[in-house]
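What you see is the complex with one protein chain gone and the rest in place.
And now, chain A:
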Amino acid sequence: MSKTVVVSNVTKKFKMYKKPAEKLLDIILPKGYGEDFYAIQNISFEADQGDVIGIVGVNGSGKSTLSNLISGIIPPTSGTIELNGEVSLIAIASGLNNELTGRENIELKCLMLGFSKQDIKKLEPEIIEFADIGKFIDQPVKKYSSGMKSRLGFAISVTVDPDILVIDEALSVGDQTFADKCLDKMNEFKERGKTIFFISHSMGQVKKFCEKILWLEYGEVRDYGPMKEVLPKYQAFLKEYKAMTKEEKKRFKEQVQLKQSGKATPKKELQPTAEEK
């Protein structure tokens, strides 16, 4: 099986500024200025054709940053991401213009994705049918409910037939029937050998759909492997995390902050604290 996504040693560093003036200093000074924040630290993994990879992790673990990196919205600070094929990101209401109608948004989005006039003519009815929002297709998007927005967004991203699909929590707003419809479509993609990244907090959906799990913890890969092996570990961790006392949680967060500000080389310094326990 051929590799579709190869992520090697990718790091994404954000700068945190206290004042806007610091941003200016950061641009001017050769060494830069401001506090570092590592949203993603030295991540490497590979994905094959036909893989459905669930990305899980608690809030702030870098899931969305990773999805933005894979879909090319933001460039990595260091490291490389190799992609073989077109990527499409589906996030809630991504890239829809509120003033335009659904139909106009379809054309706009397709144009921006680089489709020709003829292609768009062909795709439009398919998208409208999949979105299934009836008369609202000719209403401005600002009048849509959040469910409708995500339906339209999903319909567009799915119909343009990408090779790699990144779904960022987009299914959590749709109702059950639409979620099922989407899952059907994604299963079809899976069979056709496309790579899908699925980001969700809903363990049910992940379990039903994913084959592999990428567990992120504060910007690093905690575990990557088949769903059956990794997911129980993650669920166990969640349980443990919930059961932590306030003190423990606080200490955990402090470690994390230290880690993400790039001051500590992660694993080595973590060990002593683990022994303390």
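Things worth noting here:
Here is the rule we use: a residue touches a chain if its C-beta (ideal position, glycine included) is under 8 Å from a C-beta of that chain, and two chains touch if they have at least 3 such contacts; residues count from 1.
By definition in this document, contacts and distances are computed from a predicted model.
Hidden from the displayed complex is a chain whose UniProt protein name, among "RNA polymerase sigma factor", "histidine kinase", "Transport permease protein" or "Response regulator receiver domain-containing protein", is "Transport permease protein". The residue from A:Glu99, A:Glu191 or A:Glu247 that touches the chain not shown here is A:Glu99. In the complete complex, the hidden chain is touched by one of A:Ser71, A:Thr159, A:Thr195 or A:Gln260, namely A:Ser71.
Contacts to the hidden chain, counted on chain A, fall at residues 14, 20, 23-24, 27, 71-75, 87, 89, 94-95, 97, 99-100, 104, 107-108, 111-114, 116-117, 140.
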